[in-house]
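What you see is the complex with one protein chain gone and the rest in place.
Presenting chain A:
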Amino acid sequence: MPRVSPPHGQEPVRGGPGTAKRVYAWFEQRLQLEGPVKDAALHPVPRSTASWWYVFGSAAFTLLLLQIVTGVLLALVYVPSAGEAWSSLNVLNHQIPLGWFLRALHGWGSNFMVAIVLIHMAQVFLFGAYKFPRELTWILGVFLLLMTLGMAFTGQVLRFDQDAYWGLGIGASILSRVPFIGGGLVHLLLGGPIIAGATLSRFFALHVFIIPGALLVFALLHIWMVLKLGINDWPMPGRLVRRATYMEEYNRLAHEDGIPFIPGAFWKDLAFSGAILAAVAVCAYVLGPFGPSGQPDPSIIQTVPKPDFFFLWIYTVLSYLPPEMETPFILIAPLIGIAILLAIPFWAGEGEKSWHRRPVAVLAVSTIAICFAVLTQLGTSTPWSPHMSAWSGDPIPVRYLQTATPLVRQGAVVFQAKQCRNCHSIGGAGGERGPALDDVATRMTLDQMRFKVVSGGGNMPAYGKNLSAAEIEALVSFLETLHPANEPPAYDASRRAVDESRSQPNAGAPPANPAANRGTNP
């Protein structure tokens, strides 16, 4: 309903409050925004929606605004060219006052935004807010999630460092597995057959124009529908959603037990958004910006690229999948996932909203959250991957060498030089692909260790042809010392019997030191 501000009876003083009012009236006469804004601000919402559980959507939008503001400021300096992007990020980090903080705000804002969007989605799902008449709001939300993840990925690429380069390589190889059109898709994504100058320009356009433009339009439509359809009423067990009656029930609830949206429910949104912004600022201040890591040069092989936090779970899944499962999984699973998300409001558009009576929904969210957490944790530690620099970088803990014999010391050298440590950690440093060896001597006898080194077994390759006899003996001598002081090394009972029968004068007395029965010792 368009309205025009009434004329003022009082003659305004030039430059005083009256002038402001006249300016306001001049604009309002033309824009006529006051009415709709007031309607939106004061429309009644059910009292139960003024809850701290209903603040995540507004927080996500606040973060989007933060990303836009910080993104625009970053774009003033960032150079989207393969040759200069990396340097321009270092200029931002080190040469422009507070440039590092701006990057940190944008980076942490991105992480917070993905997290808040996921929490918002889980909350909406558990509260049944996707049911009639809010199906389209949910569907737009699903696309908003995808676009948020798209922003996170393209943003990671714009931080053109080693992680970005290899992350992009993995993204391109995933695309290349699409049947028939894979090659064309890679060409489209990279702007050519390889990651080059055109690639960064494309991702810049995606990250700065295409996705944010769509994201903003979708987000505004999403909010528009929230305003028009009303905030989801608090789910009560037994209060079922029916298409025929829901709107009438909701309106009655909003008007009979309602409060105006502003300030009734809105102050909690404001407070939470403020807290989230503060949290982003604190993280940015304390933890700083993300990267850039090393230069994006494929000739640099001393690198262990990892995706950003929210894609670590995919990295883990791809690492653990058997090779024949990779293509079906990476091409089909996402489509099924998105299809399920889009189908949910149509499949369960009516009925119970409360999580108290939707055990499957609660279980589904819990399972996904637990899988996400576990896969992310595994992605952080990458136990499947050898730790390629351990052999030359991580010292043997001094306590393991304090009483070492010359041969044991040489065994430790062999252990390092032959890169056993790439897969086996000791002292908490080294790879996790094989078991940690800090107490290996309590688990395996000398003969078992020697056999394992020579012949391999399980995941362990055979090293018999790569090590000399002396190296093997030195190595197992070292390994045999790896046991806690109060726990003797494992010892073969039959070997003990043979040793005892050989040393007849002392038959029956157990050897003081099992090692003393070995050939290298007198």
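By definition in this document, a contact is a pair of C-beta atoms (placed from the backbone, for glycine too) under 8 Å apart; a residue touches a chain by one contact, two chains touch by 3 or more; residues count from 1.
The criterion applied here is as follows: contacts and distances are computed from a predicted model.
**Q** Out of "Cytochrome c family protein", "Phosphate transport system permease protein", "Potassium-transporting ATPase potassium-binding subunit" or "3-isopropylmalate dehydratase large subunit", which one is the UniProt protein name for the chain not included here?
**A** Per the UniProt record, the undisplayed chain of the complex is "Cytochrome c family protein".
**Q** Which is it among A:220, A:470 or A:498 that touches the chain not included here?
**A** A:470
**Q** For the full complex, which residue in A:45, A:142, A:284 or A:330 touches the chain that was left out?
**A** Answering carefully, the residue with contact to the hidden chain is A:284.
**Q** Across the whole complex, list the residues on chain A that are touched by the chain not included here.
**A** 90, 93-94, 97-98, 100-101, 104, 284-289, 292-295, 297, 300, 302, 389-396, 398, 401, 404-407, 409-414, 416-418, 421, 447, 450, 454, 468-474, 515-516, 518-522
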